[in-house]
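Removed from the display is one protein chain of the complex; every other protein chain stays in position.
For clarity, chains are labelled A, B and C in written order, and residue numbers in each chain start from 1.
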Amino acid sequence: MEANKMVSLKDAVSVIQDGDIVFFGGIVDGRRPVAAMRELARQQKKNLITLSFLSVEDFLVGAGCIKGIRGCYTHLGIFGKVPCLHRALAKNELVVDEFGHIDCQLQLMAPALGLPYVASPYCIGSDIINPNYDFSEKLRALAREPERIGAQKYIFTENPFSPEHETVVLVPALRPNVAIIHAGKIGHEGTVRIEGTQGLDIYAAFAADRVIVTAEEIVPESYLRRDPNRNNIPTTQVDMIVHVPWGAHPTALPGYYDMDMEALFIYQKAARTEEDFAKWSDEWIYSLSDNNAYLEKIGAAKMMQLKAVEPYGFKPRTSVEQLG
Amino acid sequence: MEANKMVSLKDAVSVIQDGDIVFFGGIVDGRRPVAAMRELARQQKKNLITLSFLSVEDFLVGAGCIKGIRGCYTHLGIFGKVPCLHRALAKNELVVDEFGHIDCQLQLMAPALGLPYVASPYCIGSDIINPNYDFSEKLRALAREPERIGAQKYIFTENPFSPEHETVVLVPALRPNVAIIHAGKIGHEGTVRIEGTQGLDIYAAFAADRVIVTAEEIVPESYLRRDPNRNNIPTTQVDMIVHVPWGAHPTALPGYYDMDMEALFIYQKAARTEEDFAKWSDEWIYSLSDNNAYLEKIGAAKMMQLKAVEPYGFKPRTSVEQLG
Amino acid sequence: MSENLQISAQEKMVIYAARQLKPFDNKQALIGIGLPVLASQVAKYLWCGGLKSIIENGSFDAIIAEIPFSLFGGRISYGCSAQLDNGFALSGAKRGRVEIGFLGAAQVDKYGNINTTQIGPIDNPKFRIAGSGGAVDIGCYCAHTFIVCAQSKRTFVNQVDYVTTPGWVAPDNTKAGRAWVPRETLRLTGGPAAIITNLGIMKFDEKTKEAYLDEYYPGVTIEQILDNTGFDLDVSRAREADGITGEELTVLRTKVDPLNIYKTR
Partner (left out) sequence: MSENLQISAQEKMVIYAARQLKPFDNKQALIGIGLPVLASQVAKYLWCGGLKSIIENGSFDAIIAEIPFSLFGGRISYGCSAQLDNGFALSGAKRGRVEIGFLGAAQVDKYGNINTTQIGPIDNPKFRIAGSGGAVDIGCYCAHTFIVCAQSKRTFVNQVDYVTTPGWVAPDNTKAGRAWVPRETLRLTGGPAAIITNLGIMKFDEKTKEAYLDEYYPGVTIEQILDNTGFDLDVSRAREADGITGEELTVLRTKVDPLNIYKTR
């Protein structure tokens, strides 16, 4: 019989251990599993290493949870710097191991397809591959299972198939311990359907040891299975299902809601000082015991203001007559 | 302004040159671009090298068009052997360069993502990687642009990231000159939507220099663009669009029609002797000047018999009450 | 009750293969076309409704409402969880989530090496068969690979002519000399769990890694099995298999393949 994968957010996040490599789904300000990130803060996980992009999860740097990142971008999009990250860097309390964007995908695609590493032509001519900026050892020192991270970030070799023997850069596979992905719809057995940007989520779902999916709606499997070509992650890769409406807020969830620019501005301003960040954390994380409390905090009126309109998948700023 | 990509099947196929590496979409007996294959026979292309699977395109071996294949399977599914291939092998007129199935995908995924080669753990312990069975040189001798094919099929090396230095197999990228893909729906600017098995088509569409898509229906772009997450190949990778109803017959096209088992049995029997194969070729290829003539040859009654039923995407053998 | 039933050799292969899946409810299996599809569907009806069928075309958690003749048509994709690509499916064994594989064989040897590629000496082959398809990708890494094929001296050979899919002792082609080495030396994981034929079930000795006769079907003699085996087969541990039940047969005949499209009866 079918195993029941539905769990509470608290129980789902509790499987994450200190020193785990955690993949967060979505990109920068779109479809991020922010509710799960808040729960990580509440559970005070330590020495986490995250991947690819660091934006809204900046508060997990401030909360002392994230200590390392291998990725290509640490910024809050148009909202500017990620203040906790910069404070942590200044105190030497965070490792940022720079990577190219395609390489971020390749390091997950490799384990997703069972490959040990990938030969990449990207980042040549850049300081991203400058060996002085290889912080693999620092990441390994943080990791609970250091062997998941290659002893070197990049290894240079020659293309043995080419008569010109051009230099290629080898990118090692990196298997996250856990992937946390937020989606619009998930079937009750775990079929995931993503709207809009899919990011690296599918590769991460195949690469990670455990996959947690938080979702706006849990729908009948049969409904999603009417069009398997439209689904992005199969039941066989999903271990835990958590029902978390507005679980990507304040980032955007195409088809559901726009990003909450006001909330992101408030965060970015508050996080600039330790004092204000502590207040913000109390107000938006620690004083809110569960997702219902968070929903009340956002407020129904704000939710209606952000709600996406069909067929756009976003909330038009102008009238729909004008947009066409 | 938007360039018009719509061309006749004849014009589309005419871009293929002798000695080209041609990727045919679909797998074995599903969604194969068979109408385009027949046009290749009519245009008597020579020294073609094909990839991955050789099944219904057996008649192109019989017609003297295909002279090489790098792939993992040469068989007609449950219908049995591919007779022309076996005859050509006996006469030493065909090169079959054996590959693993995942490696078939990797050799296309690599160029699709701009990678020079891929490190694969597959096929170790198999004679597929037996160096005596490396026929790269023979394939290169056939190819118009031999440099597209690695000088070696596989190169063995050690995983430099692993303390155990385990052996890995390097699979070189292979860029097809042309990919020919059959789909259900294509937008008039080239957006492709595939039903059912997608096979290696998306990688091939990104890997090949030119992409020809034959389709059952040419629909408004705006219709397909209502759900970009459901589309498989973007306009930017499609060079030619050809309207070819029943263009995958006698293979199956999920959502449109079942495979024509009778036609496949007839082929497999006829192809067993050169005489019968010549008769079959006249009857089903050379005497039919265009796709309309082919449609008449299939016959309207047979078409209705094979037509898929919603929501299955296939034609149920039992009543829909029974199937549920 | 089973003794009175007329059961074909093909039906036996399907049902005894299905029984192998009993311990694997909720596990993931890569299922090939033909008898493996029938066997997995029988197992799902009777014992492991949570078994997840993955097809090499990228259909995950396939339901297979109607038995297909093809792995690539609408019958495979219909109702599955997600239709992704071949690589995601076939790499499942290497990644580790997919523990079970079901493969056919034109030749199989005592170490469970499978040949589906060519017949004749390795340096002078006589004729080609079909190739690997996804077999090698499945067989290199699946924790438990089940081989389903009819038993004869032609198929059960001492050493296969060409190793398409490696068994417990396989050729190392990464070094000169094509030495036969244990699969662990090649860092392959898992391995052949059993060969299920029309006559009985062979398993592999923990130590020698050679096939031995585990079970012979009711009505089949050990001699009959030896007469159809081209290698030395240890029969010292052989016991008669439990007979096929009416329930098993009913499920196969009325639920899984009511139209007998695979002509198993």
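Everything below uses one rule, namely that a residue touches a chain if its C-beta (ideal position, glycine included) is under 8 Å from a C-beta of that chain, and two chains touch if they have at least 3 such contacts.
What you see is a predicted model; the values in this text were computed from it and never measured.
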(request) Counting contacts across the entire complex, name the shown chains the missing chain touches. (result) A, B
(message) I'm checking contacts with the chain that's been left out. Which of B:Met37, B:Ile149, B:Ile233 or B:Ala308 qualifies?
(response) B:Ile233
(request) Touching the hidden chain in the full complex, which residues of chain A are there? Just list them. (result) 26-31, 71-75, 77-78, 81, 85-86, 89-90, 96, 98, 100-102, 104-106, 109, 121-132, 156, 164, 166-167, 169, 195-200, 202-203, 252, 254-255, 258-259, 261, 308, 311-314, 316-318, 323-324
(message) Need a quick check: the contact residues on chain B for the chain that isn't drawn.
(response) 1-3, 111-114, 187, 189-192, 202, 206-207, 221-222, 224-225, 228-229, 231-237
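To be clear about the criterion, only the chains that are shown with their structure count from here on.
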(request) Compare the CA centroid of chain B with every other chain's and tell me the farthest one. (result) A
(message) Tell me the chain pair with the top count of C-beta pairs in contact.
(response) B-C
(message) Roughly how far is chain A from chain C, centre to centre by C-alpha average, rounded to an integer in Å?
(response) 40
(request) Would you mind listing the residues of chain C that make contact with two or more other chains? (result) 59, 77-78, 83-84, 87, 91, 94, 141
(request) List, in ascending order, every residue of chain B touching at least 2 other chains. (result) 102, 106, 121-122, 166, 195-196, 198, 311
